[in-house]
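All protein chains but one are shown in place.
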Amino acid sequence: MTLKIGVIGTGAIGEDHIRRCMQALSGAEIVAVTDVNLDRAREVAGKYAPGVKVPDDGESLIALPEVEAVIVTSWGGTHARYVLEAIRHKKYVFCEKPLATTAEDCLKIVEAEAAYGRRLVQVGFMRPYDTGYRALKSLIDKGEIGEVLMIHAAHRNQRVGANYKTDMGITDTLIHELDVFRWMLGDDYVSAQVIFPRSSSKAMAHIRDPQIVLLETKKGIRIDVEIFVNCQYGYDIKCAVVGELGEASLPMPPAVELRKSAALSTEIMTDWKERFIAAYDVELQDFINGVKADALNGATSWDGYCASVAADACVRAQETGQIEKIDMTARPSLYGG
Amino acid sequence: MTLKIGVIGTGAIGEDHIRRCMQALSGAEIVAVTDVNLDRAREVAGKYAPGVKVPDDGESLIALPEVEAVIVTSWGGTHARYVLEAIRHKKYVFCEKPLATTAEDCLKIVEAEAAYGRRLVQVGFMRPYDTGYRALKSLIDKGEIGEVLMIHAAHRNQRVGANYKTDMGITDTLIHELDVFRWMLGDDYVSAQVIFPRSSSKAMAHIRDPQIVLLETKKGIRIDVEIFVNCQYGYDIKCAVVGELGEASLPMPPAVELRKSAALSTEIMTDWKERFIAAYDVELQDFINGVKADALNGATSWDGYCASVAADACVRAQETGQIEKIDMTARPSLYGG
Amino acid sequence: MTLKIGVIGTGAIGEDHIRRCMQALSGAEIVAVTDVNLDRAREVAGKYAPGVKVPDDGESLIALPEVEAVIVTSWGGTHARYVLEAIRHKKYVFCEKPLATTAEDCLKIVEAEAAYGRRLVQVGFMRPYDTGYRALKSLIDKGEIGEVLMIHAAHRNQRVGANYKTDMGITDTLIHELDVFRWMLGDDYVSAQVIFPRSSSKAMAHIRDPQIVLLETKKGIRIDVEIFVNCQYGYDIKCAVVGELGEASLPMPPAVELRKSAALSTEIMTDWKERFIAAYDVELQDFINGVKADALNGATSWDGYCASVAADACVRAQETGQIEKIDMTARPSLYGG
Partner (left out) sequence: MTLKIGVIGTGAIGEDHIRRCMQALSGAEIVAVTDVNLDRAREVAGKYAPGVKVPDDGESLIALPEVEAVIVTSWGGTHARYVLEAIRHKKYVFCEKPLATTAEDCLKIVEAEAAYGRRLVQVGFMRPYDTGYRALKSLIDKGEIGEVLMIHAAHRNQRVGANYKTDMGITDTLIHELDVFRWMLGDDYVSAQVIFPRSSSKAMAHIRDPQIVLLETKKGIRIDVEIFVNCQYGYDIKCAVVGELGEASLPMPPAVELRKSAALSTEIMTDWKERFIAAYDVELQDFINGVKADALNGATSWDGYCASVAADACVRAQETGQIEKIDMTARPSLYGG
């Protein structure tokens, strides 16, 4: 019972998911790929899945009868279109984040899926599949630190390219925290504030970096997240959850402990792609297993919508310097509303 | 050349300083003690310095010709009176924090000392004498992390008594951070904001606990300090300084690493008195040496004033929920203005 | 090109490998299973690979034309027989450790494979597939700690069953270190000594526990390994490699850092099966990929032989209390001799 998958978008992440399905995961195979650049699609197909179909566009791929599930890894602006089309065909679809580039488009997907009445969509937020976050959530759920009161977090990149803008600190960077904290806490955001410390001289002059995002949840939990995308020293993700009884922190990736040259040290990664590499495998395997079992587990389109609404409020807060409200529409019953 | 010291106030901290001078430190002796409760003064004198004079009040003690330096460890409300009297007698005075209970009184001391023209006053902020903070400052000063951009800090007590009020989170608890960050950064505060997460159910109902204080400095450094005085698990002081090149964190006190019962653990102190116990010795020895050398090194009365002004703004911010400005008067030249 | 595998032995580890091939790994499927207990074989087959052949014995399974590769997970005493039979059929074979229960039988396999002229056998030593050991070896190979001089190691189990004997401290427990250190150092053992501290009162009276094994290599590297199989607190594997320039230590498995009840702690595993669980996946996937590429990478039958000879010497050293020599036969050219 090998699951037959079609992939729309053969950029870096698309290629990686194709390799995963063909060489690392169990129970799936790629049967069709396409891309806005068809030569690129053929090249990637030839590398990992020679002989598969390469239809002219995403819609054609989704329509192929042998395609049982779709992976959308095209450019963000096209996500909503393909996800909606997959829902129309009643086909399971794994869509890389963001689900859509606007909250309105996210909501359209939510409504289409809710109208269909069963989950078809999984959004590619991989952190809930990371063993560290899972261990953290498990410990919280067991009540080990009591009721959660605060989260202190940081998302640091070694450096970013010239095309990075200050608002991408929210939409590209913080977006992972926005999703994973909702998942970890089972809670929703109600307000956001953004504080700008003086900027690092190592950052491009056109951006504000670092920035600190303050979030408030329905339960009154307060979250501060430092976003610092030119921290110079490495890719470093911190998350300390403070509860009534104690504090629990995300483990660092394991690393050899070295005593050398008057220092005891462990290496910090510099490449973000390595940090959650195992989580990507687990995530996509879970999608494959979920499709086969007719029961998806990963991030829902509702989660994608909520992350989008929260991100919009954070971007507004960057501009206004004020505390911005985060208002969601009513949660459809399909998502536990 | 043993320095002859008189002590005003023989409560817990006063008794401790008397013991220090008589049994632990070098080059000083206690020659007079007094207290609002003279029986208590006589009892403590008998324990550590039998035969010393026990004058009726602080003013009489300060006036004694054999008293070369004064330690003020009386109730906070009386600090300003005794410090001003010591200055009037041109005697060195070590005053436990707070220097005074209002910024106005602090300023009076600053002005009296500035008028005298030489330093006579050292305020009892002991954290700058802690080896951990000193190592942190040394590393910052050497430029190891580049220009400082942010500080993430926490001040956690296991629990507090029933008489603790929410504003004491500032005046009794945060006050140490307010001083030590100024010292560490060589910078001044310009604004403060306070955020209240939902309160811990382990805290008394009449207080808000935890609270998060956000400070901004002249240089644009942003500081967040979690104050959590009923954290249940221990006395825990965290301070992570983020600069353009990296992050440096205050070391935890050394503790035996234990592998037992499915856990690798180190003990966290529960008694705050133990945490900076070595710093108290270094601080008072430095005062003794400073008096002998006619060159005090510790916190100045100006530092005491600045901490007081910042604390006032934080208390206002607790009440208003707004960002409150922190305005200092002009710094007298005696303090590097 | 799915690799068709037959499995001999459907005990715990056999079942686990079957599950791996069918549900977790890529590019392989189970086509036949057997066991000394045929009912058990059928039960496991039904669970993970319904409909596969269940021949009467290992020899019949190996002879099946559709079986392209064999996994031997039967009782240790039968390993040599099945591995030799697979070689006779020129089929790839993955044999769980030990390769054989005597050095003589290991040598027979080495000779059979050497006579055939190409590698067919991979021995199931999984630690070289563990990311921690790999990182450690990589750092050593890069010269980060200079020439290796010593290894300090420990292999601790929480507790063992009543059927555990003192010599199993070598043959079941140390055997992993014996293999992984050869791999990590590219070196061979020349002598062994065993020291018995007083035994733990928590260990069964009939065994000596802990014990310390001292190994010497050709290059003069000295290794001490504490074997303590009733350490009570957990499953804990330590390995510190000391070189001319520094020391590098095996990372502990990542774990949430918890501040609670006056302690900062991380969990230590108690179940050894969890410790190297990811390594098992990588190991078997590498076997599958290696078979397909006609180029096995894992432990060779020569490695299996060397581990066996070293273990024999350690068991002798337990009995004599003396330093026992470790002599290998000449290394066939197939294995780099």
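For clarity, chains are labelled A, B and C in written order, and residue numbers in each chain start from 1.
In the analysis below, contacts are C-beta pairs under 8 Å (C-beta built on N, C-alpha and C of every residue); 3 or more make two chains touch, one makes a residue touch a chain.
Quick caveat, the model's predicted, so the values are computed rather than measured.
Shown chains touched by the hidden chain across the complete assembly: A, B, C.
For the options C:13, C:63, C:135 or C:149, the residue in contact with the chain missing from this view is C:149. Here the missing chain is touched by one residue of B:117, B:254 or B:336, and it is B:254.
Within the full complex, the residue among C:222, C:273 or C:325 touching the omitted chain is C:222. Across the entire complex, the residue among C:116, C:183 or C:233 in touch with the chain not shown is C:233.
Remark: the residues of chain B touching the chain excluded from display are 22-27, 131-132, 135-136, 139, 144-145, 245-261, 266, 278, 285. With the whole complex as reference, residues 232-234, 236, 252, 259-270 of chain A touch the missing chain.
Contacts to the hidden chain, counted on chain C, fall at residues 146-147, 149-150, 152, 154, 195-202, 210, 212, 214, 219-222, 224, 226, 228, 231-233, 242, 244-247.
Simple rule for what comes next: only the chains that are shown with their structure count from here on.
Of all chains, B has its CA centroid at the greatest distance from the CA centroid of chain C. Compare each chain's C-alpha centroid with the centroid of every protein C-alpha atom shown, and the nearest one belongs to A.
Between chain B and chain C, the centres computed from C-alpha atoms are 59 Å apart. Counting partner chains per residue, chain C has residues 252, 259-261, 266 touching two or more of them.
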